[in-house]
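Of the protein chains in this complex, one is absent; all others appear in place.
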Amino acid sequence: MSSVKLRSVRKSFGALEIIKGVDLDIGDKEFVVFVGPSGCGKTTLLRMIAGLETITAGDLEIDGQRMNEVDPSKRGIAMVFQSYALYPHMTVRENMGFALRFARVPKDEIDRQVNEAAHILALDPLLDRYPKQLSGGQRQRVAIGRAIVRHPQVFLFDEPLSNLDAELRVHMRIELARLHKELKTTIVYVTHDQVEAMTLADKIVVMRDGIIEQAGRPLDLYDDPANQFVAGFIGSPKMNFLSGTVAETNGKGATVSLAGLNGAKITLPVKGANAGEAVTLGVRPEHFGPAGAGDLDLTIGVDVAEHLGSTSFVYATTPSGEQIIIEREESRSEAVNDQITVSISADRAYLFDHTGARLR
Amino acid sequence: MSKALALTGRALTYLALSLAAFVSIFPFFWMILGTTNTSADIIRGKTSPGSALIDNIVKFLNSFDMARVLFNSFLIAGLGTALTLLVASLAGYGFEMFRSRFREKIFGGMLLMLSIPFAALMIPLFMMMANFRIINTYQAVILPSIASIFVIFYFRQATKAFPSELRDAARIDGLKEWQIFLHVYMPVMRSTYAAATIIVFMANWNNYLWPLIVLQTNEMKTLTLVVATLTAGYTPDFGVIMVGAIAATLPTLIIFFLLQRRFVEGMLGAVK
Partner (left out) sequence: MAAEVETSGSMQDRRRGAPSSLARSEQINGWLFIMPALVLLGIFMVYPILWSLWMSFQVGRGMNFSFGGLTNIIRLTQDPVFIRALTNTLLFLAVQVPIMLVLALLFANALNDSKLWGRGFFRTAIFLPCVTSLVAYSVIFKSIFALDGIANQTLLALHLIENPINWLSDPFWARVVVISAITWRWTGYNMIFYLAAMQNIDRSIYEAAKIDGVPSWARFWFMTVPMLKPVILFTAVTSTIGTLQLFDEVNLLTNGGPSDATLTLSLYIYNLSFRFMPSFGYAATVSYVIVVLVGVLSLIQFLIARDRRG
């Protein structure tokens, strides 16, 4: 069992509190991704699990044991750093075997483990090379290999793909997913890229300013965001937000008057709203329908149209000056200053109150 | 590693560093203390300040023509530093910006020459100075030290960080090479010059052996030589000598505290 539990964990650097009370359960063999903007504390949290930062308050349990004071090397974890942190003066083989030398593992056993890990990562031909002779992707695999030989219960990754070029990143993402299936260990992964989070995670943990905004399965976060921040963070391009006021509430739900669209109204099946409340309507760029197909049509002028082949992105401004992005498939006809009409469907729109919380 | 072991390790580290710091600083404290005591007291190992400060200072100023001595030191160190910076930066820039295989070999040869000990040069240099009848002159002291291979090497290393696009842009703007050096390179490399100034000035100010050989009369001697002279003899007056020691150390000490960062940077630059 290699589960990780965080209970009311806090971290302060002097007077500055970075992690403000985090509760999280990571299950055995789960691939959990911490994602969030810079400074949200995701890397700090990872380093606290690793033991590289102390825990100011709260409890960390790995595999049921309290690990707050335990030395990093004894927590059953291994870590892959953003910069790979390979020992530059050692060969790939020596890099991977270095830790085992101090675990009093006999030499032939070390060789066997290193060869095994190298094989899993297709590093066999590179074993006698030095890090500076390797490409970025190769170095990264060596860093992973170094972690594998220790047979950890929990793998920690700190933004491992951010130093790679776009194409390699896609390739390595697939590799990591495959690795997870093959090694069957728990993985805790930090990234600022929500695409990596969506594609790799069993569970995404969205963080902001030292707290967890929402944790759950990727598609759950996409379909059912708990607040405006998560809604805007997950999904690319970002969700559109239009400000409005609740005109009235009744049995069917709340009718929202959108100030930016000259008071156009749309009714959403939401129960928690109060009349007169200031709210925000959220619509994803990919959820606009053709004119007439939804509950509210809007006609807007095109500022910029980006045609990528199969998809187009249309940037427009509402009469009140809010910018919206519309993603449309198979349509290349938009040009600057065209007027287009699209529709919003109530069942594909979200409502948030003035604090950002989701109204259901 | 257990917590207890880690803590003792920490404690020992602090102890060792504190000891090192104490040993490093004590002589300075001793020097300052010494200026206030009489020579007899210093030899006795008196650890408290006395009242002989003014006395010592007066004796020190009277032992030599101090104004002249200070002038000598500042002139030699200052002029020598300025010339060294000019010649070395020109050379470092030249080697780095205009490469040719032959000149690389010359540079390599220069690096080898770094290992030539001064002892092997001092006699011929002395004879040279004697032949040209410039013994006991400022030129004799300054000339041999202007071309410092170490400083040339340092400037060359630093020039590697100088973006050559700046030179290309200046060329397009019509500047001649020497103008590029003067108007583009020198201002951009200001901090390199600053760091080099500190190192070179310190070396020139503290220079002992060569001035000792070349400067023969009291009116030409530098502060370093003067203090050394006071130390020689059977009954040196340590109180007075301490005043001299502080005077000799003061310029570099002041520069050090003012420009601490640049000082260390200057040395680090050579490492990169």
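What to note about this one:
Every chain is named by a letter (A and B) in the order it is written, and numbering of its residues begins at 1.
Here is the rule we go by: a residue touches a chain if its C-beta (ideal position, glycine included) is under 8 Å from a C-beta of that chain, and two chains touch if they have at least 3 such contacts.
Just so we're clear, the structure is a prediction, and the values are computed from it rather than from any experiment.
Residue-wise, the contact with the chain that is not shown comes from B:Met128, picked out of B:Leu53, B:Ala82 or B:Met128.
Considering the full assembly, A:His89 is the residue among A:Arg66, A:His89, A:Lys184 or A:Arg360 that touches the omitted chain.
Considering the full assembly, B:Leu143 is the residue among B:Met66, B:Leu143, B:Leu175 or B:Ala194 that touches the omitted chain. Across B:Ile54, B:Met113 or B:Ile172, the residue that sits in touch with the chain not pictured is B:Met113. Where chain B meets the chain that is not shown, the touching residues are 1, 9, 13, 16-18, 20-21, 23-25, 27-28, 30-31, 34, 42-45, 47, 86-88, 90-91, 93-95, 97-100, 103, 106, 110, 113-128, 143-144, 146-147, 149, 152, 177, 181, 202, 205-206, 208-209, 213, 224, 227-228, 231-232, 238, 241-242, 244-246, 248-249, 252-253, 256, 260, 264, 267-268, 270-272. Seen across the whole complex, the unshown chain contacts chain A at 50-52, 71-74, 77-79, 81-83, 85-89, 98-99, 102-103, 146, 150.
The criterion applied here is as follows: only the chains that are shown with their structure count from here on.
If you average the Cα atoms of chain A and of chain B, the two centres end up 56 Å apart.
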